[in-house]
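Complex shown without one protein chain; remaining protein chains in place.
For reference, chains read A, B and C in written order, and residue numbers begin at 1 within each chain.
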Amino acid sequence: MNAPSPYVRSTARVQENGKGEVMENETGRVEAFSDGVFAIIITILVLELKVPEETGSAFWHGVREQWPHYAAYVVSFLIIGVMWVNHHTIFSHLKRVDRPLLFLNLMVLMVVSVIPYTTNVLAEHLTEGGSANPAAVLYSLVTVAYALAFLLFWWYVTRVGHLFHEQVDKDGARATRVRFGLGAIAYPCTVLLAFFSAPLTLVAHFLIAIYYAANQIPIPLVVEEERLESASDLRK
Amino acid sequence: MNAPSPYVRSTARVQENGKGEVMENETGRVEAFSDGVFAIIITILVLELKVPEETGSAFWHGVREQWPHYAAYVVSFLIIGVMWVNHHTIFSHLKRVDRPLLFLNLMVLMVVSVIPYTTNVLAEHLTEGGSANPAAVLYSLVTVAYALAFLLFWWYVTRVGHLFHEQVDKDGARATRVRFGLGAIAYPCTVLLAFFSAPLTLVAHFLIAIYYAANQIPIPLVVEEERLESASDLRK
Amino acid sequence: MNAPSPYVRSTARVQENGKGEVMENETGRVEAFSDGVFAIIITILVLELKVPEETGSAFWHGVREQWPHYAAYVVSFLIIGVMWVNHHTIFSHLKRVDRPLLFLNLMVLMVVSVIPYTTNVLAEHLTEGGSANPAAVLYSLVTVAYALAFLLFWWYVTRVGHLFHEQVDKDGARATRVRFGLGAIAYPCTVLLAFFSAPLTLVAHFLIAIYYAANQIPIPLVVEEERLESASDLRK
Partner (left out) sequence: MNAPSPYVRSTARVQENGKGEVMENETGRVEAFSDGVFAIIITILVLELKVPEETGSAFWHGVREQWPHYAAYVVSFLIIGVMWVNHHTIFSHLKRVDRPLLFLNLMVLMVVSVIPYTTNVLAEHLTEGGSANPAAVLYSLVTVAYALAFLLFWWYVTRVGHLFHEQVDKDGARATRVRFGLGAIAYPCTVLLAFFSAPLTLVAHFLIAIYYAANQIPIPLVVEEERLESASDLRK
């Protein structure tokens, strides 16, 4: 065993054994932080729902008039939920994080965090004659920005593959880039759709979220039996 | 040991040993995310409390006038707390998560996240002559939606039982469905009650939460002694 | 080894080994949920700070006029921080949770969660001639409610001591009740003080928080050497 360099990457968690697993815990704290951001973002959507002021028999009328807020709430909740699942899936294949990854992750979170705002903008303008369409364009543009940030993140992760678990098939993972990119084509399409109909844009985002929820691109694994066996030997 | 399929469910956390416990960590991150949402939801209830503007000797009068907000705060805090304990209990019996479960969980969280809104609607209208009742109906309807989402979740979990820990008695768990369903009957009753009295509806929700806090349906376990012993053999 | 009862407390996390450590994970998730609530409560204090509207040279004057909000922010941040440390300390001595504990914990969290509200009430009224005192009374009353909830929690935990780690000296822990109770006497005193001076009440809360930060009542431990050694034997 060679003595490691006295200067290690300072983002590493220092551990007793000083081995490769040093960075492993790191993904834990990045995941926890990201989960926190996702949980807060998905939850503060509710703060945008307005209390109807109508009293008496007009109450239900006032509730019904809030439909754009309710619809936008459901769609954005679903979108952020699916984004969380995807983020989650990627990280479950990572063993380490490094400095660029931390900041690419921060970019993804920065875009996701804007969604409650664009949700509110869209809900406020959805029934306005002239501004529903641009509000829907803004809403869709943020999903495009998310797709770009996520593709950049995925491109970085698969470029060298140095952060993956050993079991991940690095070439196979790199090959999924095109499919990931094609999958994201739906978002720019919603921008175009937004010029024609804001409500249909919301419906489209709903359907895209459902589609992504059901159909996720799997990240291929190569399980090397020998390593596994030797690993379990180590535990005996 | 057979080589596992190179394509595994991509929601699995990849681990050194590549065995069944691969998915086990998964419940950890879903629980953490759900806990985050519950913690945020229960905490942002306080944002709806309004500062009394009365000064001088009228201050306490202004505080007293906020009683609907205080009462709704206490009841909703308790309701969400009990929902968290229930969510918690179910997950403590799960060993794995799969794609449908993730989304059924997301549905549960989406309904729970609406509660601060309906709490605020009810508090604002509780002392209004004509709109207190419909506001209480809305409040109760969301608890019905929660009960439905939770029953669907429980129905899915107990249908095959493939996500349970080995110790859980799958047939026994399936048999609790009826009791779970009957237990949830209280929520539709509060909808009916809401047509007659909004304050009584709030009291009813308070009592239901207390009841559920004290009386929870246990999930039966079958502890197979042999497996346990062999499991502890493995650890020696 | 006797076969355990097929019905176990359903709040237990089911684990492979089916032993006493079954409940241990439980404190983990309760702590995580409580930490989430504390983190959110301490953070949303900032939402109450108002942007000064004065422009030009009057800007700093506008900032200075916000001093009650800044002072209340600092004091409440410190108070909640100390409450978190105390909560933290108690839980670090627990090995298990049970149903009553979950709800006593929920009571503590419910009171803590009100603090951003009373902070805001106090800050808004601190410079009002007639309502500063009652606002300070309200602020102090919530700290009294916290002390009561926390004492009830501690009373329950120490009554039987069945939830403690083995190392905790149960009799010694029970004996701290009086000191805990005496320590909490400071809170009712601030209620009295609030009738005379609201700013002094804020100063008193600041000093109390500093005092509790520096002087915490230790929970006595009895480390039984034999058990420890046999425990490490088990690990060999």
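To be clear about the criterion, a residue touches a chain if its C-beta (ideal position, glycine included) is under 8 Å from a C-beta of that chain, and two chains touch if they have at least 3 such contacts.
Because the structure is a prediction, the values reported are computed rather than measured.
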item	value
Among C:168, C:193 or C:208, the residue in touch with the chain that has been omitted	C:168
Residue in contact with the excluded chain [from A:134, A:188 or A:218]	A:134
Residue numbers in subunit C that touch the chain omitted from display	31-32, 35-36, 38-40, 42-47, 49, 51-52, 54-60, 63, 73-74, 77-78, 81, 84-85, 88-89, 92-93, 165-169, 172, 213-214, 216-223, 225, 228-229, 231-232, 235
Missing-partner contacts on subunit A, residue numbers	1, 3-4, 6-18, 25-26, 29, 32-33, 36-37, 40-41, 44, 47, 99, 102-103, 106, 109-110, 113-114, 116-117, 120-121, 124-125, 128-131, 134-135, 138
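Throughout what follows, only the chains that are shown with their structure count from here on.
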item	value
Interface sides of subunit A and subunit B: same vs different residues, half threshold	different
Inter-centroid spacing, subunit B versus subunit A (mean Cα positions, whole Å)	24
Distance between the centres, which are taken as Cα means, of subunit C and subunit A, whole angstrom	34
Sequence positions of subunit A contacting 2 or more other chains	none
